[in-house]
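Removed: one protein chain of the complex. Kept in place: all other protein chains.
Going in written order, the chains are labelled A and B, and every chain counts its residues from 1.
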Amino acid sequence: MDIYVQLALSGLFVGGIYALISVGLTLVFGVLRVVNFAHGEYLTLAMFLTFFLFHQLGLDPFVASLIVVPILFVLGLITERLLIRRTLEAPHVVQVFVTFALSLFLQNLFLVLFTSDFRTVRTDYATAAFEIGPFYISWLRLIAFAASIALTVALALFLKHSYMGAAIRATAQDRRSARLVGIDVDRIYALTFAIGCALVGAAAVLLAPLYPVNPYTGADLILVAFVAVVLGGMGSIAGATLAGLLIGVIESFSSYFLGGEMKQFVYFIVFMAILSLRPVGFFGRKGAEVMDVT
Amino acid sequence: MLTVRNLSVRFGDVLALEDFSFDVGPGQVVGIVGSNGAGKTTTLSAISGLVARHEGSVTFDGEAIDRLTAHAIVERGLIHVPEGRRLFPFMTVQENLELGAYPRAARAKREQQLDFVFSLLPKLKERRGQQAVTLSGGEQQMCAIGRGLMSCPRLLLLDEPTLGLAPLLVEEVFALVRSIRETGVPVLIVEQQVVHALQSADHAYVLESGACVMRGEGHALLANDALRRAYLGV
Partner (left out) sequence: MTTATRRSILPMLAGAAAATSVLSRPSFAQEGPIKIGGIFPLTGAGSVFGNQNFQGVEIAVDLINDRGGINGRKVVLFKGDGHTPQAAISETNRLLAREGVRIFTGSSTSAVGMVASQEAERNGAFYWEGMAVANDFTARGFKNVFRVGLDAGGLGRPAPLYVAEALAGLLKKSSKDIRIAIIAEDSAFGVDVSSTAVAEAKKLGIAVALHELYSAKTTDLSPLVLKLRSVKPDAIVATQFINDAVLLQRQMKEMRYRPPAFIGTSAGHSTLSFAEAIGDDVNGIFSSSYPNDANPDGLLPETRSDREEFLKRYQAKYKVVPAVQESLGFVVGMALIRDIIGKAMGADTAGLRDAALAADVPAGSYINGWGMKFDEKGQNLRAFGSMVQWQSRRMVSVYPAANKMADPILVPLPAWGAR
């Protein structure tokens, strides 16, 4: 019995970070209708930033978050302004090319700037853990999980209860009507893209002490986020969160009971099974991807 | 109050609207009628800033609003209720209405305006917690107009508010238009329901293939033989 609980805990902890990465991606898709293939590279960038702040200035990753998250927010604003905005009216295939090209460009930029070495943020508390009964719980992983969930909940509350949040949801549901109630839709796009980047920045800060970074780290992790976004229902934050946690738990159990090389196989099986029963994902809406062509 | 002069709109090579001039005065209901594709929606979209490129001039309260963005035009109290309701489908009725109060000026009066809309449209109050997508067509239309009223409009543009509604509901919509006028808010209404529109309108314009072919007082046009033949089949 103990082993099940321990596996579920490990899975949930990792799943929390998957959820945080996925939430930014699904939010950007839901509002801008753009799949940002470079989302993973923003994660990599933020992890490198955290690493260099730690290494050069001795800043603890949690302190560094006060710098990294705002920087990612501003980078999001700039990217939206210079690149994404120009593609919003373009066919989907153009958007895919643009964000995919951005992803490759950033990967290669990181290679030139940082080489392909793995960089590790080594804090004193990296492996601190405590025991509850028969369970071992890593402080860092617990904190990463709690912070991920807290940020996701905060985002949901912001969207639900603030004027700005309502404007973001309105833009997602109907761009044209949003304009007609006086929402500056261009500003909402910029803000949403920036929030997506800031969230992935927060995920990076939480990941950095746990996991080494090199130019491909984000690209490796983002696959899970794409699965979570589709599984949860494109554009659904609750869905992405749930799917992120679920994937974490599935990975954990399948690597224990079936072997580590099986875990991707298992969650893709689950992914296909769920989508064949419910093609729009957990909280997706039928036709949501074409809901508001203007 | 709203002065439109020589308005022309081009989509690519297609001239959707040509040289259209009209006015809406304080307290007036002005109708624009015509068949599908006549340029009615294009006219409203050009005024509210949804169609950015056009020729001619649009003046609202003495200010040229041609070059303003859609949201800046909303801030000035010129509110466009779009064709096909276009509510935010996965928000509740109340959330839809509250978003109507998004313009800065309207935010302060949100609660007061909400009471006003609910008193005018008591059905919406019953349905306030329901998702917009679950409403009937008539309720959706009421909600869309209610959302427009939430913005504290100084001029309301209604685009085909009766589209797809049962005759009884059509009556209801025009009754609502009249009560809005009684509160002192002028209304520019675009309609295919020619009879109703002309009955309610102080002034009306008939568009055909992007050009204004007739203009006059609502009742006078209703009596016009050419119009009756073209639109009423008599």
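In this text, a residue touches a chain if its C-beta (ideal position, glycine included) is under 8 Å from a C-beta of that chain, and two chains touch if they have at least 3 such contacts.
This is a predicted model, so every value here is computed, not measured.
Chemist: Omitted chain: which shown chains does it touch?
Modeler: Displayed chains contacted by the hidden chain, ordered by label: A.
Chemist: Consider the whole complex, including the chain that is not shown, and state which of A:T50, A:S236 or A:S252 touches that chain.
Modeler: Counting the whole complex, the residue in contact with the absent chain is A:S252.
Chemist: Just the residue numbers, please: which parts of subunit A touch the chain that's not shown?
Modeler: 3, 6-7, 10-11, 13-14, 17, 104, 108, 111-112, 115-118, 120, 122, 126-129, 131, 136, 138, 141, 207, 210-212, 214, 216-217, 220-221, 248, 251-253, 255-256, 259-261, 263-264
Definition applied: only the chains that are shown with their structure count from here on.
Chemist: Mind checking the centre-to-centre distance between subunit A and subunit B? Centres are C-alpha means, answer in whole Å.
Modeler: Whole-Å distance between the two chain centres: 42.
Chemist: Within their complex, state which residues of subunit B touch subunit A.
Modeler: Subunit B residues touching subunit A: 48-50, 69-71, 74-75, 79-82, 86-91, 95, 98-100, 102-103, 107, 147, 151.
Chemist: What part of subunit A is in contact with subunit B in the complex they form?
Modeler: Result: residues 163, 166-167, 169-170, 173-174, 176-185, 285, 291 of subunit A touch subunit B.
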